[in-house]
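Single-structure report; data block below.
After this line comes chain A, so read on.
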Amino acid sequence: MNQPKTPHNLSYRSVFSLVLKRDLTIALRHKDDIINPILFFIIVVTLFPLGIGPEAQTLSRIAPGIIWVAALLATLLSLDRLFKSDHSDGSLEQMLLSPQPIFILVLAKIVAHWIITGLPLILIAPLLAVLLHFNEQSYGALMLTLLLGTPVLSLLGAIGVALTVGIKKGGVLLSLLVLPLYIPVLIFATSAIDTAALGLPYSGQLAIIAALFFGSLTLAPFAVGAALKVSTN
Partner candidate 1 sequence: MQFDSFSAFLDMGGYGFYVWLSFGVSAALILALIVSSVLGHKKVIKNIAIRQQREDKLRQVRKQRKNTQVDLTQHSTKEITQ
Partner candidate 2 sequence: MWKWLHPYANPEVSYHFAGRMLPWLSALAALFLSIGIVWALAFAPADYQQGDSFRIFYLHVPAASLSMGIYLGMAIAAFTSMVWQFKLADASAAAMAPVGAVFTAIALFTGAAWGKPMWGTWWIWDARLTSELILLFLYLGVIALHSAFEDKNLAGKAAGILTLVGVINLPIIKYSVEWWNTLHQGSTISKLGKPSMTADMLWPFLFCFIGFILLVTLVICIRFRSEVLSRNSIRPWVRTLVSTQLAATEK
């Protein structure tokens, strides 16, 4: 953060973009952190046809569920590094001590996490959908639900990570804390895709996912900030 300005007169926007740029740069230096969750996503999705059988009809019936559950697990896997490295090298504490509101800092980090993990998932999902004989009518619904749903996963997951970042074996605990909170997203996203496959309007489900998105966007950063204060105590 080699800025000529003193940290006191930074506007909220520049704070946000500074943290975002920093996190993205760090992530680009450790490319395996970006690639590994994607690989995990692909492998989990390919395992299902092997386990269930190659019948196109069965696969296309359960494809939305497979893709969404795999996306949940891939996000969960990638969540760990949201605060971990910053916590271990002490920069997280510096961030919390800075005069800027924690809300902005946390939000920037979550947005960076979504760009690193959520966006590649959205890009790769249609290819996997082809593998699973996805219903042709529901590609649009898949993309839209992923676009609205994956930020919710990042936001809710950040709460869990912030709570467990100070614990040594936080990995398993994280999944126990976070996965129940993901259930509404899963339900509405898969039902939107199923509805789209029938050729019916799915705007209702999308609206609910959007509501979840905006609700978690406004509330989750506060919870993350409070949790980080506890964890870095």
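On the choice of candidates, all candidates are chains of the complex that A comes from, given by their letters.
Just so we're on the same page, a contact is a pair of C-beta atoms (placed from the backbone, for glycine too) under 8 Å apart; a residue touches a chain by one contact, two chains touch by 3 or more; residues count from 1.
This is a predicted model, so every value here is computed, not measured.
Screening 1 or 2 for touch with chain A: in this complex the touching candidate is 2.
Chain A meets candidate 2 in the complex at residues 159, 163-164, 166-167, 169-170, 173, 176-177, 179-181, 183-184, 187-188, 191, 208, 212, 219, 223, 226-227, 230-231, 233.
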